[in-house]
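Quick one: this structure, given as structure tokens, is what I'll be asking you about.
Note that one protein chain of the assembly has been removed; the remaining protein chains are unaltered in position.
Each chain carries a letter (A, B and C) given by its place in the written order, and its residues are counted from 1.
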């Protein structure tokens, strides 16, 4: 029998090694798998490659991973977080800055068997021409730039080639989940959770509630269980840092 | 105020000219916008380019468009329909045969601003190398072949370049629709209706029922109204040919 | 109407002026800052649908404290309401809407707009990195409106011959609403469609890097 429901977050996430790449759902404060991020901090994992739209907008969730210096590379569209800014400019984190729609589409592509696609988004900008910093040294000098993107014209419009963004793991947050991994979300908290779950080779879901199989209507499943390998019930505050916010 | 609900199918579809390209949802007998197809026959439209997974599996819906010789080109994956076979081999219809997943993805791409994408599907096969007939003359001789596809290797896997499949119009069938064009579907009748609605520059939806705004839960909308321009209530049997099945 | 010490429209007045040009039935994405003010100034007889990039079509206003839904924020990461008839979706579909050409208008803030329609609004060297959905919005929307002050705080023009800051997109802006007036990028110059009360075209020209012509039916 399939039972993807796990009881112990630390045991569940123990398979995530240092250096892993992880796609994380959420946008702002909605749909962020906070408990999973914090459990990873408890496990003291480091050198992570995090793929997430934001780098956290407070010291919880992805923000805690940033604040505790656990990230070696960040791929996302809007890492507007002071700790992140400091880490990036001091050379401790590499940044792959990606337009938000391209980010979502690259994550979906990874899960959909599309190795690459063209889009007009970012064509002709610094993000496409290799003119944007990817890494600084400790002295504020750029030591690496984003790679220039292949360009091809379709219907008179210059488009850049974007590749699928597959990750070792994904952390997502749902409203409801069942033992099969079927997920349902509410309103704006669906956001990157669907593309992230598609991008991850192994997807962990933190769910607000675990429901019986059949409780989610077949037409109300927002992501079928085949994309999800592990499910755990969210426990508010579990694994939160004892002095929350102290690192800010 | 936005009100996309229409009362008269013939008046609504009168804007569809001869020669138009139309993406049509449905798979087998589920989710087929039968009334819209029949209304188009009533309007005596011809020389159509139909994009649909099947060419109809009975003389209704897309099958009627085929049976009445209204199609100049068909793009789809499984046109297993005797009339279609005859039309194709006698040279009256051009065929663009596309793997089913590529078809769905090309339709979605058109609505998602992706002009082209790579996929391993069909690489190395007759559908990719320009070795499959696209058109016959009246004598059974091939007069045109499918175009060979660009090939590029990603991660050691040969992939073909597939382009977005945009159409002038789309015909889709939903379970519920509201005046904003928000749609909900049931079970296997969702199928190509979502990608078709995305592919069409103007999308017409035939809905089993028209509901008040707000009756479809925000998390239960399968396709937001921005993809749909016209909605009409389905009337079983409306515009059916008087001697149904006679052409078989 | 305008603030006593400021020339032309206030931010609120600017948003009100732009809101007048949003047609009934439009699907609109409004960016953070001045653009978001538009939503509360749409004339009452028009039904306009607001898209928020984080996955909702049918964004509503700011909730009272007891109305806050923790699952609903706007693109500015503020709690928000939805309107009746709203639809939620994931980020991939949200940007299929943006990039697929389905939005009638994207309203963005701007640092510089060039007369060719190029926009710079995402990157200032040394500032926090972040591009968000700006590059997607400018390539996908039927119309791209920029709402911004006519100059920066130092009085440096923002309507340019050529952008000097990193661009968000080329030839994408269809209209600019500044504190001084309404402008249309017209290739070699900007065409002025409207002027704020008390503002004359010579004042605009003095505060603009690119050339500005006056449209026949403009107010002056």
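Going forward, contacts are C-beta pairs under 8 Å (C-beta built on N, C-alpha and C of every residue); 3 or more make two chains touch, one makes a residue touch a chain.
Since this is a predicted model, take the numbers as computed values, not measurements.
Counting contacts over the entire complex, the absent chain touches A, B. The chain that is not drawn here is touched, among residues A:112, A:146 or A:232, by A:112. Of the candidate positions B:171, B:192 or B:239, contact with the unshown chain belongs to B:192. Along subunit B, the points of touch with the absent chain fall at residues 27-31, 53, 57, 77-82, 84-85, 88, 95, 97-105, 107-108, 119-127, 131-132, 175, 185-195, 222. For subunit A, the residues touching the chain absent from view are 1-2, 108, 110-114, 178, 180, 182, 198, 213-214, 216, 218-219, 221, 224-227.
By our rule, only the chains that are shown with their structure count from here on.
Across the assembly, the chain pair joined by the most C-beta contact pairs is A-C. Between the Cα centres of subunit A and subunit B there is a gap of 35 Å.
Averaging Cα coordinates per chain places subunit A and subunit C 29 Å apart. In subunit B, the residues that touch at least two other chains are 112-114, 218-219. For subunit C, residues touching at least two other chains, in rising order: 56, 82, 88-89, 95, 98-99, 139-140.
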